[in-house]
Structures are given as C-alpha cells and as structure tokens.
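Inspection log for the structure reproduced underneath, given as structure tokens.
A protein chain is absent from this complex, but the other protein chains hold their places.
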Amino acid sequence: MRKICVVVGSRANYSSIKSAMRAIRNHPDLELQVVVGASALLDRYGSVVDLIERDGFNPAARVYMLVEGETPLTMAKSTGLGLLELPSIFEQLKPDFVLTVGDRFETMATTLAAAYMNLPLAHTMGGEVSGTIDESIRHAVTKFAHIHFPACSQAADRIIKMGERSEDVYLVGCPRIDLVAEVMKNERNGLGPDLFSEGVGELIDLCKPFLIVSQHSVTTEYGEGEKQITETLMAVKSLDIPAIVLWPNADAGSEDVSRGIRKLREHHHDLKMHFFKNLSLDTFISLMRRAVCIVGNSSSAIREGAFVGVPAVNVGTRQQGRQRGNNVVDVDHSREAIGGAIQEQVRHGPYPSQSIYGDGNAGRHIAEILSKCSVRIQKRIRY
Amino acid sequence: MRKICVVVGSRANYSSIKSAMRAIRNHPDLELQVVVGASALLDRYGSVVDLIERDGFNPAARVYMLVEGETPLTMAKSTGLGLLELPSIFEQLKPDFVLTVGDRFETMATTLAAAYMNLPLAHTMGGEVSGTIDESIRHAVTKFAHIHFPACSQAADRIIKMGERSEDVYLVGCPRIDLVAEVMKNERNGLGPDLFSEGVGELIDLCKPFLIVSQHSVTTEYGEGEKQITETLMAVKSLDIPAIVLWPNADAGSEDVSRGIRKLREHHHDLKMHFFKNLSLDTFISLMRRAVCIVGNSSSAIREGAFVGVPAVNVGTRQQGRQRGNNVVDVDHSREAIGGAIQEQVRHGPYPSQSIYGDGNAGRHIAEILSKCSVRIQKRIRY
Amino acid sequence: MRKICVVVGSRANYSSIKSAMRAIRNHPDLELQVVVGASALLDRYGSVVDLIERDGFNPAARVYMLVEGETPLTMAKSTGLGLLELPSIFEQLKPDFVLTVGDRFETMATTLAAAYMNLPLAHTMGGEVSGTIDESIRHAVTKFAHIHFPACSQAADRIIKMGERSEDVYLVGCPRIDLVAEVMKNERNGLGPDLFSEGVGELIDLCKPFLIVSQHSVTTEYGEGEKQITETLMAVKSLDIPAIVLWPNADAGSEDVSRGIRKLREHHHDLKMHFFKNLSLDTFISLMRRAVCIVGNSSSAIREGAFVGVPAVNVGTRQQGRQRGNNVVDVDHSREAIGGAIQEQVRHGPYPSQSIYGDGNAGRHIAEILSKCSVRIQKRIRY
Partner (left out) sequence: MRKICVVVGSRANYSSIKSAMRAIRNHPDLELQVVVGASALLDRYGSVVDLIERDGFNPAARVYMLVEGETPLTMAKSTGLGLLELPSIFEQLKPDFVLTVGDRFETMATTLAAAYMNLPLAHTMGGEVSGTIDESIRHAVTKFAHIHFPACSQAADRIIKMGERSEDVYLVGCPRIDLVAEVMKNERNGLGPDLFSEGVGELIDLCKPFLIVSQHSVTTEYGEGEKQITETLMAVKSLDIPAIVLWPNADAGSEDVSRGIRKLREHHHDLKMHFFKNLSLDTFISLMRRAVCIVGNSSSAIREGAFVGVPAVNVGTRQQGRQRGNNVVDVDHSREAIGGAIQEQVRHGPYPSQSIYGDGNAGRHIAEILSKCSVRIQKRIRY
C-alpha cells in the first residue's frame, strides 16, 4: 500500500490534479494523503478547501503560508513559510511519494521539502514552456523530481533533453483534460439558473454571443498589470459584446490587475460585464463551450481551449512558448490589436477539438504508474 | 556602478568565492555587498564571519538560518528560514546581481529569493555532477540562474545541454583554484609553529609521512555516517601512519559522522591523529602539498587535489560523477579497500599538477564579466 | 546620542506614536530609527508606509509579516513571522531603546524580540483595560517593558499594582491626543473638497447631520463579526441619517466584518453611506467634530472622543473597561438598542472637552524622558 501525498495550493492546482487524486483514492494499492495550502485555504480566493472536502477528500493538514503583499518579495517569503511547515507534515504523514503540480511558486516549497527529505517526488505538467518565473520554477522542479508526468509530447521530449532518464518520464496527458472530457459528455453541466447570483455586475444572456476574459499578472512584468488589464477590458467594452470577467489569481502583481478592474467598474457604470472571483471548472468549461471567444492570458484558453475548440485571443507574453492548437490568435497589450483579434475570432466561430494535452485518462494513468514504478532516489544527470 | 551581492553560507562557500569577492571589491565599476548566513555565522563551525571580516569584507547583513537537528527535515526548514529573511535583505540592498555559489542547501534559499524577486542571478560551479541532494540542487539553481560561471569545460557543456543559452555561460574556472595557486607560489604559507595549538589530539610531525582525512555525511545515505567514518578511520589506524582529521560540515547526518569520531577517540587512546574543526584554506593546501595521501569524500581532494597533485583516495558515492585528474583512486566504504588504496597511493607519490578546474584567474574573470554582461531576466529554455 | 527604535505596525499604531516620533527626531540627544511592518506596509490597508515617508520619516527596515487568512491561527503565525525578522533588524540597528505601542498582536513580536535581546523596552498606552486578546497582550507587554508611558492615571496605577517599579512609570498622556489638539486648533484642517473622491458610495453633505460608523471585529468573538456589523448598519439605515462608514482593521475576523459591509452594499442600493478604507487622523478628527454621533466599537470614540466632545454610541464588549468620559453611551449588538442610543445622543448634542487621555504634550514628554531615564535591564517584580 503506497501512500501518495498530494499538496494542493490553489484553485488552478486543484483542477489540474483532481482526476489524479480521485484515481489514487480509488486505486486498491494506493492511499491518498491530501495537504491543502496557500490560496486554496483562503476565503478571498474562494475557499477551495471547502470544495475539496465537498468532493470527498479529507485534508490531512492545512498550511497557511501566504504572506500578505502580493509582491515578488512576499511570494519568496510565502515559499519560505511553506518550506518551514511542510517538512513536519511530511514527517508526520510519511508518504511513499509526494505528487506536486505544475509551476506555481508554492510548488517549490513542496518540491524542496520532499527532495531534501529524500522522499520520491512525482511532478505533473513539467517540460512545458511559458513566461514569468513559472518557467524557471517548472524546470527546477524537474531537476528535483524522480518521476515525471508531462502533459504533451513536446514537454516529454524536453524533460529528457534536460538530462532526466527516459524511463522516469511518463507521457500521460493533462489531468485537467480528464475533467473537461467529463463536462463535454454532459450537456447541462454547471450552468444552473442561479449562476449570476455569485459575483457582481450585469446579468449576461448566455443564449446570445458573449466573451470570457481571464487575465493574470505577469510576475516578470511586475507593475504593468493595471495597464495591461485596462487595455483588454477597454477593447472588450468597445466591441459591445457582453463579457464574463474572472478576477486574477494570487501571483505577485495580482493586486495591480484587481485595481485595474475595480477602477474600470467605478468609472464605467454601463459595463456589460459580470465579474466572478472563481468559477468551478464545470461551469468554466460549460461557459467556454458557448463563448464566442476567450480573451486574456490564461493557460486554459490554450490547453482546455484546444480540446473544447473555443476561439481564443491570447494577449502578451505569459503563454509564450506553450504548445498551441489552431484555436489561438496571439496579440500584444494594445486595445486595438485585441479588439481586432476578437472580431476575427468571432467571425471564424468554433474550431474542431484537438487532443494535444491528453485524451481524458491522465489521472488513471498517473495512479497506475505510481502504484508500480520504481524510483532511484539518488538522481544523476544523464550526460 | 553595478552592485553585486554575494551570499556566503559556510566555510567551504567562502573559500569557493573569496577570490571573486576580492576581484569584485577591487573592480572600478562594481560595488560588493556581502551577506553572511547559515553555518558561516556559528561558533561551532569556526565563526567564518570573523575570518571574512579579517579579510576586510564588511557584511551588510547576517542571517541566522540553521534550524538545529542536522536531519533532512531541519535542512529543509533551514532553507525555509533563509527564504523568509533574504528577500528583506535583498529589498534593502537592491543588488544588480546576486552571486550564489555551488550547491549546498542554503544556496537554494539565495536562489529562490533572488529569482522570485526578478533579480539577475549569477551562479558559480554549476553543471558539475556529484552525489547527494547537491546534485539536484545544483541543476535546479542552473534553471534559475541568468549567468553561469562553470568551473570546468564538461560542466559548461552540461549547462548548455540543459537548455541554457550559450551566451550566458562563461567558462571561468573555479575561484578556489585562485587561492590554491597563491598558496602554491609561497612555500611557507599557512604552517605556523602553533598549528597544533588548535584542535585536539596528537601532535603530528609534518616532516614525516602523514595523511589527511576529510569525510562528510552523504545526505541520501542518511544514518550511515557513523559506520562510514569508522571504516575510514579504522583503515587509517591500522596503517600506523599519523593523520590529520577534519570534522564534517553541517549537512544532514553530520552528527552521525561526528559521533563516529567521538566514539573512536573515547575508545582508542593511542590514536596518532589530530582533529581540526576547521583549517584555513592556506593551511589546508599547505598540508595537502606535504601529505602522502588525502582520504575521504571531500571534493577538495579531487578539485584542488588535481592542481596540487596530491595522491587521493576517494571513498563512497559522494563524489561520483565529478571530473577527476590522475591523482584519484576510488574505493568503497570498506576498511580493507581503503587501507589498500592508501598504501598504493603512498607508494606512487605526488602527481603532476593538472588545471582541470582553472588556472588561478577565475575571480578576475567573474568580476569583469559581471561588470559588462547583459541579462535577459525572463528566462526561456532553448528547446 | 541615544538611538530610539520605533516599530509601526498599522495605521492606528502610527497615529498613536507619530507625535512622539516627531519629538524624538527633533530632540538634540536622540536619534530616531523607524521600522515599518505588518498592515502598515500593505496597499489594502492604505499603504501607511507612504504616509510615514510623506511625513518625513525614513524607514530603516520593512517587515512583511502578515500571514493571509485573518483568523486567530494566522494572527499567531504573523506574530511568529515578525519574531523571525525583527531580531536581525535590531541587531543591525543596535537601538538604545525600542519603543512599542499599545496592544495589537504584532506588538508582541516587537516586545519579545527586544526583551529577549536585552534591549531596553519602552511601552506606550499600557495599563488600560479592554476586551479581546488585546487585554492580555497589553499586560504581558507591561511585564516585559522597562519603561512605561501610560496615557491616563488609572492606567498608571494599574501598572504599578501589577508589580512594576513606580520610578519606571511615567504618566505622559496619549500621543494621539497631541494630534487631536493640533487639529482642534485649526478649523479648516483635513476636509478638502475632494474628500469623497476617495472611497465608494454616496456623497455626504457635511453641513447637515451625519454619523460616523467605525466597528472592528472582536477576536474573542471570532465568527460573529458579520452579524454584529449588520446590526449596526441596519440601525443606522433605519434612522435615515447619512453616515460615513470605515472598513475594519486587520484583526482576526476582519474579513467577517468586511463581508457584512459588502453584502449590505450589494443588497441595498439606496444606502446613504460613504465607505472609506482609511482616513487620515486630521480628516477623521475634523469629521468627528462635525458628526452628530459616532457609532461602533472603536477606541477613538472614547479616547479622542472625550477630548473632542463628540456624542458616542459604543457597541458590544470591545471597549469594556476603558476609562470613559461623559460622551459615551454603551449598548449591546441589537439594532433596536443601537438605534435608540443614537437618537438619544443626537438629541443631546456635543459634550464639553475632557482631558482624561492627555493635554497634547505626550510626545514631547516621551522624548525628554527617553533622553534621560536610566534603565534596570534585569527586571524583578516588586513584591
């Protein structure tokens, strides 16, 4: 009976690993341990921990580790805080594997705690390319991880090129696509009548054309967030298409983006926009299927977007280097460019589904591999 | 005037970067900022900070970050503690570059603090291969660093293979060799008459054949340290050659090694050994030049050893993968094997000097490059 | 030249010590060192640090120490975080006195860091009685402090009763009253024409009767905050008098209070209320002078209120035990009781000024005493 410890640090994290958590819990040879930390615990990021519990997972520990400030400095300190507490938790839980997700800053705390304590570390979504500090974090986690679960073939190749042993690299697809596939099977999923009782702003008629806007701060462009979101929102406003707008995640600089949104709301009372702090993935995918275009710099537009086939306008550098399907058009932070690209995508309409990031079975593959794989705890670069 | 911040965390760290610190301080276009932390502050590791001050460097900040325990768990927590404090220090000092050294666990705190705060990070001694968690740490630091200063050509090649841009990789040699070269120029350096007033144990006659023993714990073989050092010391004891023995560094497991040494001392009152907590590099190199053989698992035997030409017996896995000169014989943790290899090396005598790890100008090269190089703060893997 | 280090952790903190900081800076025998931490650094609490700099103080260090969550758990962790960083700062600054203010949770970090490091500790506003955990914090700080600056005579007596030496207790009054006295001398202070360009909500006509509402969470009644603020705001709404409402401070539970305010705003679009995150003390006092009544559980209504003579309705337990002037009526968390008491106070009108908490010279007294007093670093209870 192998014990697999998953550390969930944010809403995005959770939907990126949920199907694997489910498969681990259901696997006869595995025992699941869940640790919830960082923004996943916080009310103002939507109390993801409550969602996790409603999904039937029972957190073994909670790590309040975010230092207030949302600056690069506090992002570093938050990682330090996590790194002070996770070791005690791992000592208590004694997992056979620690499974860490992606490339957010708190992932580094999980990674170092596990690796320094000689615990086998498995990593999902390694080997991809993107902007911001996430790019460095992701590859550094790869250099600590013993088992790699990349989501696409280019990523798998990249991990091996970086010096990892090919026998430790398992191309499984992205567990988020597992959830997307489930939603796609089920027409009515997620769009209850009281959708707009959450969030603030206008009611959006989902039977008419509407946009989705999801734009986060870029940590290496700290201080630019307010201007960037303003360009995007002004482009949307000028097109006169109603839009569903998501608040940014907790990265350094998110306060800038939030301020941009708040100011726009205060100064323009006629916005045809509804603002959500968080949406369940079900709801989000269901909306994505109906939206005429998704705008911003979220990875979802590219990853899930390819599977869903939604037209996407990707703004700025945040997703630079990420493998794309046909559904994506890239533009700069200019309201004219953004507006033009949205119009073009609306004209084009939906794209055919592409399976670049998996076919819906990533979680099951991960659980199966973790139940059987052998690990060489002393890593050594191949060349 | 570029400000270069160097974080020194241990005695080994200091001698690995001292010549670069000197060159930075003396460079007309650079300003040196020194932060001292971890074991470099502690009495029981020889108060390296006092040495740093005596060398004319004025620490801008001190970071007490070691959590007591010397286990993998406390090694992780210590890194967390460093990561809580270094960001404030960097915010205060506002360096143009952070220069971090090698691959010890506290290096990761420096690395994350700098990288998360979008400060250009330069890294010495990347790209090498070794055992223990240092192997993962070193390569992970490479994935965060913007400028690389590898010490040997194989290491430089490896860094580029890992996806770094070749224009960011500068093969400069190892700054420790700069110090070794200085000592080699000066016959009488470091061996004052009161050498043996420090440390405990027998007086060793340096005009007759003697050994040096320097053996550290292997973090991925946690719990084995006592047995391992006992094999080495029993091998030395059986040969009846006097030996200078160094206490281990502060890695997880060092307490095991220390206990092994203490027990041997309590049970064998006739040891022809002298035990030093710390030796200045000057003294150490001077001793190395005269020793008939150096035994253990310290990297010095391989790196400086190649330049000095001292016969070396390397024990166990700790230095696996490190580029070697002709002076090294590798053996397992068996007293018979160790004893045999020492005898063989004593018979062979000194080796010709090899410049694998630099020719004595690394520090000057580093300063010069830091004064001029340009940096792309947003990293992106090459492939 | 004695160095006096003041640690400012919040907006309230700052106005409680500002006049002393000014007097210390201007004193020929004193040098002022300012450390800014906790909520005083954060955008969402109004970036008090910017205000501090605009007032001509130059922070020597900044301590990001708030752990997100605003629960009792994170309040404890935040104190721990402060306690990890303040010692290094004190070691760097080497103050002759640390001056700490009042009874907020971060005060404990300042207190322990100073006391454990054998630095003489001076404390303002000790010896008072109140509700919440502040009651315990305040008296515990007294047990660590070497010099006491109580704000009122009852407090001074209480400090001596607790076992402190009477020669270490200096009744100086409250430095906040120094600022109030300045505002009172100057009729037009603080109420510029663009007052309502800050904050959100209705414009309030300051020439007609209006209320001020300032209500914080009660840490020992954690979880009640939303209900409590709702009672107060519904009472105000029912009276149909326009109101200026302040958002709560950063105590555990503040998120509850904020949520109460947000919900009310979403559900009642006809509120005659304007909501401010922060007001400068100048503005606040000027508003207090004109308000027909101040409602809530802020200490200002009682302390500054006595000097100003504003009718006050104090709700709930938070100010229990605080010395009151004639201007205060106490009620429970019931909208009926609150509404009735407001009506009664509005009928009564302004009260005569009382000097219970000082006469406007506290800051100067504190500086003078710190320049001359002797300290017995080894404390010992008197009985």
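Here the chain labels run A, B and C in written order, and each chain numbers its own residues starting at 1.
The rule is short, and it goes like this: a contact is a pair of C-beta atoms (placed from the backbone, for glycine too) under 8 Å apart; a residue touches a chain by one contact, two chains touch by 3 or more.
What you are looking at is a predicted structure, and each value in this text was computed from that prediction instead of being measured.
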Field: Option touching the unshown chain, where B:A12, B:V34, B:M65 or B:V172 are the choices
entry: B:M65
Task: Specify the residue from the set C:A109, C:V180 or C:A341 that touches the hidden chain.
output: C:A109
- prompt: Of C:N13, C:Q33 or C:T79, which one is in contact with the hidden chain?
  reply: C:T79
Selected from C:S136, C:S153, C:S166 or C:N186 as touching the chain missing from the view: C:S136
Message: Just to verify: which one of A:Q92, A:S166 or A:N326 makes contact with the chain not shown?
response: A:Q92
Field: Residue among C:M1, C:C207 or C:I381 that touches the chain left out of view
entry: C:I381
Message: Counting contacts across the full complex, list the positions on chain B that touch the omitted chain.
response: 39, 41-44, 64-69, 71, 73-74, 77, 81, 200, 255, 266
Message: Just checking the interface: what residues of chain A touch the absent partner chain?
response: 61-64, 81, 84-85, 88, 91-92
- prompt: Touching the missing chain, which residues of chain C?
  reply: 72-77, 79-88, 90-91, 105, 108-109, 112-113, 115-118, 129, 131-133, 135-136, 139-144, 158, 161-163, 219-220, 222, 252, 317, 320-321, 377-381, 383
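The working rule: only the chains that are shown with their structure count from here on.
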Query: Which chain is most remote from chain B in terms of Cα centres?
result: C
Statement: Multi-chain touching residues of chain B, meaning two or more other chains, are 81, 84-85, 87-88, 91
